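One protein chain is absent from this view; the other protein chains keep their places.
To keep things simple, chains are lettered A and B as they appear, and every chain counts its residues starting from 1.
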Amino acid sequence: MSKIDWLWLGGAAVWLGFGAYLVLLARRQASLERRLAGLETSVRSGNDLPAEES
Amino acid sequence: MLKGALILCRKDLALLAGRGGGLVQALLLGLLLIFIFSLTRGPGEAVSPQAAAAIFWISSLFCQVLLFTALYALEESDGQRQALLLAPLPGQSVWLGKALAGLTLLGLAQLVFLPASVIFLGQGMSGSIPGGLALILLTDLGLAALGSMLGALAQGGANQAGRNGPAARESLFSILAFPLLLPLLLAGIRTGAALFAPAAGLEDYGDWVRLILACDAVFSGAGLLLFGFIYDSRE
Partner (left out) sequence: MRDELTAINANRAKSARAGAGLGALNLVLLLAGGLAMAASQWAIFVHAPEEQVMGLTQKLFYLHLPLAWWGLVSFLLAGLAGAFYLAKRTPGWDALGAAALETGLLLAGLALFTGSIWARTAWNTWWTWDPRLSTALVMCFIYAGVLAVRRLDFSFERRASLSAVLSIVAFADVPLVFFSARLWPRTIHPSIVGNGGLAPEMLAVLLFCLAGLGVFWLGLVLLRCRQALAEQRLERLQILNGENHE
């Protein structure tokens, strides 16, 4: 590999590294939203009135 | 603080000596490492003084991890940690007491490791022995100061399994201890090589000694200031 190729590799690595971290953050955010949705569902079901007894 | 620390130190030493398990395991591990590394030298080959010193200190580090794990595990049953925390002692006494106990046990173990290194790794001790031993002690001070802090970190989780259980926390102790102690390890190796063979030449001896003292100061300061934040009753 020529010297310019190594320079390109270094630059690409930096961008890929940051990109990978941002993807990781996005996945974590999606997981947070799933947990929040699950929490909302369980709060909602907890607030439901119990069925009336005949 | 010192009186409390000495009482704790005596208690821990008595308990560990009585049970035998903690020190014996640590000693055996260190000796095994020295022996296994000695197998890597071919017939007629010599192990360089620096390599021998490195093997000695790596064995000491592994020994230190096991010792401090055992020392802090003494209070992990039957709520004894809470009892210790409720005792009228400053938190730093626990850190200092464990550090002194660990230092004593490590020193005893190294009294075995040093001749083992000489015998199995084919070394001489042509350097200044009192000076060399003093430097080993100085290096051990730093190991004990940090080991006592990290040992507290590895506690808890006795009732938990998997990635939160005791095994996971103990392995974290090693993962954190080794890189943090690298400066002391390097200093110990360089000064230890000078003990085995002063002909190896050490122009910057003074610099290494200053580094050891700096490490001792930093780790002791960290222990004094920060130990209370990590040793508490929470799991």
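Note that contacts are C-beta pairs under 8 Å (C-beta built on N, C-alpha and C of every residue); 3 or more make two chains touch, one makes a residue touch a chain.
Note that the structure is predicted; figures quoted are calculated from it, not measured.
Shown as candidates are B:73, B:153 or B:224; the residue that touches the absent chain is B:153.
Contact between chain A and the unshown chain involves residues 3-4, 6-7, 9-11, 13-14, 17-18, 21, 25, 28-29, 32, 35-36, 39, 42-43, 46.
Listed for chain B, the residues touching the missing chain in the whole complex are 146, 149, 153, 157, 160, 163-164, 168-169, 172, 175-176, 178-180, 182-183, 186-187, 190, 204, 207-208, 211, 214-215, 218-219, 222, 226, 229-230, 232, 234-235.
What we mean here is this: only the chains that are shown with their structure count from here on.
Each chain gets a centre from the mean of its Cα atoms; for chain A and chain B, those two points are 41 Å apart.
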